[in-house]
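Structure, as structure tokens:
Complex shown without one protein chain; remaining protein chains in place.
Lettered A and B in written order, each chain numbered from 1.
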Amino acid sequence: MRVKFPLMAIGLEVAMIVLFKLFVHYGNDQNTIQVNSTSKPNVTDSFLELYPFFQDVHVMIFVGFGFLMTFLKKYSFSSVGFSFFIAALGLQWATLIQGLLHSGGRKFDISIKNVINADLSTATVLISFGAVLGKTSPIQMLIMTILEITVFASNEYLVGEIFKASDIGASMTIHAFGAYFGLAVAGILYHSDLTWKHHNKESYHSDLFAMIGTLFLWIFWPSFNSALADTGQKQYRAMVNTYFSLAACVLTSYASSSLAENRGKLNMVHIQNATLAGGVAVGACADMNINPYGSMVIGSIAGIISVIGFKLLTPFFATTLRIQDTCGVHNLHGLPGIVGGLASIVAIAMGVSDTSSMAMQAAALGSSIGTAVVGGLITGLILRLPIWEQPSDWDCYDDSVYWEVLYSVLQRNPGQQCECGNHNQLKPED
Amino acid sequence: MRVKFPLMAIGLEVAMIVLFKLFVHYGNDQNTIQVNSTSKPNVTDSFLELYPFFQDVHVMIFVGFGFLMTFLKKYSFSSVGFSFFIAALGLQWATLIQGLLHSGGRKFDISIKNVINADLSTATVLISFGAVLGKTSPIQMLIMTILEITVFASNEYLVGEIFKASDIGASMTIHAFGAYFGLAVAGILYHSDLTWKHHNKESYHSDLFAMIGTLFLWIFWPSFNSALADTGQKQYRAMVNTYFSLAACVLTSYASSSLAENRGKLNMVHIQNATLAGGVAVGACADMNINPYGSMVIGSIAGIISVIGFKLLTPFFATTLRIQDTCGVHNLHGLPGIVGGLASIVAIAMGVSDTSSMAMQAAALGSSIGTAVVGGLITGLILRLPIWEQPSDWDCYDDSVYWEVLYSVLQRNPGQQCECGNHNQLKPED
Partner (left out) sequence: MRVKFPLMAIGLEVAMIVLFKLFVHYGNDQNTIQVNSTSKPNVTDSFLELYPFFQDVHVMIFVGFGFLMTFLKKYSFSSVGFSFFIAALGLQWATLIQGLLHSGGRKFDISIKNVINADLSTATVLISFGAVLGKTSPIQMLIMTILEITVFASNEYLVGEIFKASDIGASMTIHAFGAYFGLAVAGILYHSDLTWKHHNKESYHSDLFAMIGTLFLWIFWPSFNSALADTGQKQYRAMVNTYFSLAACVLTSYASSSLAENRGKLNMVHIQNATLAGGVAVGACADMNINPYGSMVIGSIAGIISVIGFKLLTPFFATTLRIQDTCGVHNLHGLPGIVGGLASIVAIAMGVSDTSSMAMQAAALGSSIGTAVVGGLITGLILRLPIWEQPSDWDCYDDSVYWEVLYSVLQRNPGQQCECGNHNQLKPED
């Protein structure tokens, strides 16, 4: 951490400022239109119209993803803190990369859609961050942010502009992509000696903090899936479908969690994650004419698959495949993202949308997963270079490696040292 | 829990999907309008206009009510988790029931108002949940959700369509109804041996989590009361009146709490709840011409009455009436709901509204409380059947009955067992 991280962060910010000066401007047209026309200009008009959607997405990115990952009892600072950093860096880089891709390398204007897109792009990195949570340094995350958003923007361009596939809620381009990119990185950065690590656990209150993240993600997911939909019927459908898919998903998630656990108890990990799978899975066909009951079928399936993933796949990945998926992003974003891609193919086969073809949807799914795996493997290899201060197995899942943490037990009652002398070795309590 | 709860949840979801297929669709009219007319269609237009209101209400239901009830130190998982489940189930059922009631049993379209109404309906169950919090099983809550929303929708239809009473913020139909329904259920499900139960307490941090709920409810209450008001002057008044009523209520709540407690201290329970009573009480006349100062009078009274309720009525209910009101919903929703009904009668008497008559307002209040008590008693009797796994007195207020909870003290420092051997019997710490 000593100087590499701060110098790289400042260097990147300086580079961003230079690139923004070269390529990003408000666009004078807007001023002209405003002066010459009696009606309000388009850009600022749609600005006001979509601004509430932007703010909903903004809450999801910064509060939703940030707090969702605070469930680890001694890694909550890093979860919320590094998410914050990743998203703030990522949105700047995504603005540039996406703008340049769509302008063909020329100067471009900032509209409300650029800003929403920039926020959405960072979701990809935050998903991948969930897979490697607790096992990487801030410098590694900084590098991953830059690399992943670049690969993501390329794949999104391919899917949207070349394949012209339909993926309004980004089941494939964000969720599946982010999950498989993160899993690939986690596979390369495998830590062999983490099983004994009791830090890799939640506590009662860290699970409650995580529920703040879950609920804000769940609440605003209809905005996530409809923010960039065509105004009118499609946007309306995207919102309504997501609303009902998520509601159905909650019921099947609770049911599956209870069936999967001992004596029918519920597992907080499932509730925090599987309840959101309905939002992921309905994404690709959210603006199609799938009817509310169709979206409820998709949501119901997503909830069940997600819980099964947590129960069976995550342990299998960790032991057999040697891929440690800390947050279980494969179950929240990977599998439901694939379900979403397949659902969009089925939807087109059933004739409820003519915006894309089945082949193009399949190509989009394949491309998103393929690009993610290759991009993730290469990124993982770069991150494994011994100069990025990857934490040792011992330092994993431990905030005190990166943060000034008060040893609160001792601080709190300085004159009341417990008889048990070994309390001096206590890590910060949760 | 073992299989009853998951099977009932999945069964209900399947039933919902079938019913949605039969009765709920987007409405092709919207497409037609969109194609044939140059102006944007009405449904999607009002969709965008009311969407921010919907999202505000959505936050209140899922974060507001969910976290408001996390104040119990060992029941926070259940508070936030079962609220989530109840609301997700309830909104699906409410969409159906309300749609069918208003369409006369025919197919109906989903508009943004249906969605807002569905969310609002779940508030009724969440209020009742507050009365029985900690003393019921998930299956019981599942059954209560279905029964209560059915009764609620019937009463709301009666009040709105037959009496044509005015209750824009639902002081009577949601708040008073939810409270008295819950109290009736709690009375039937009386637990005789809870007084010794030290779990029925808040902790420092669980009180802070509850404040997240309080504040989001408080902040978005103007949206709750104005979301369904007629666009224009009435919606504007509903928002402004609620804003000032709530602000006034905060002052009198703090003052009353300080007067009610030893040595003038403040009580977190009052701050969490009584500060919201102004939003409840101004609901029925929120869109009337009562002037800002009128709403401040209503809010001030509500705050005082609510604190008095917590201080005097809740203990009286628990001991003499044998009704244990865990969250004190009678003080937050019951009494202020009645104040709201009475305020609307006074407002009409003073001539500030011609939308309803005093008699119809009185009928609405009577009907809401009467239906709630009868519905609650019947529901309570059904819930008392010995097949719904009602928790024993010993298991009340205890998350570990329904959730996989880490025994975090021991897990955290497995090698550092305290000398005091009885720590092994520790329940999860808060």
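The definition used in the following text is that contacts are C-beta pairs under 8 Å (C-beta built on N, C-alpha and C of every residue); 3 or more make two chains touch, one makes a residue touch a chain.
Computed from a predicted structure; not experimentally measured.
Engineer: Touching the absent chain in the whole complex: find that residue among B:Q98, B:S166 or B:S223.
Structural biologist: Checking each option in B:Q98, B:S166 or B:S223, the one touching the absent chain turns out to be B:S223.
Engineer: Which one touches the absent chain: A:L68, A:L91, A:C249 or A:V329?
Structural biologist: Residue touching the chain left out of view: A:L91.
Engineer: Which of A:M16, A:I308, A:L321 or A:A362 touches the chain that is not shown?
Structural biologist: A:M16
Engineer: Counting contacts across the full complex, list the positions on chain B that touch the omitted chain.
Structural biologist: Considering the whole complex, chain B reaches the absent chain at 49, 52-53, 56, 73, 198, 201-205, 207-208, 211-212, 215-216, 218-220, 223, 231-233, 235-237, 239-240, 243-244, 246-248, 250-252, 254-256, 258-259, 261-268, 271, 275, 289, 291-293, 296-297, 300, 419-420, 422-423, 425-426, 429-430.
Engineer: Considering the entire assembly, which residues of chain A contact the chain that has been omitted?
Structural biologist: Those residues of chain A that touch the unshown chain are 1-3, 5-7, 9-10, 12-13, 16-18, 20-21, 24-26, 30-31, 34, 40-41, 43-44, 47-48, 51-52, 55, 58-59, 62-63, 66-67, 70, 76-77, 80-81, 84-85, 88-89, 91-92, 110, 115, 138, 205, 209, 212, 402-406, 408, 411-416, 418-419, 428-430.
The rule is short, and it goes like this: only the chains that are shown with their structure count from here on.
Engineer: Between chain A and chain B, what is the gap in Å from one C-alpha centre to the other?
Structural biologist: Each chain's C-alpha centroid was found; their separation is 31 Å.
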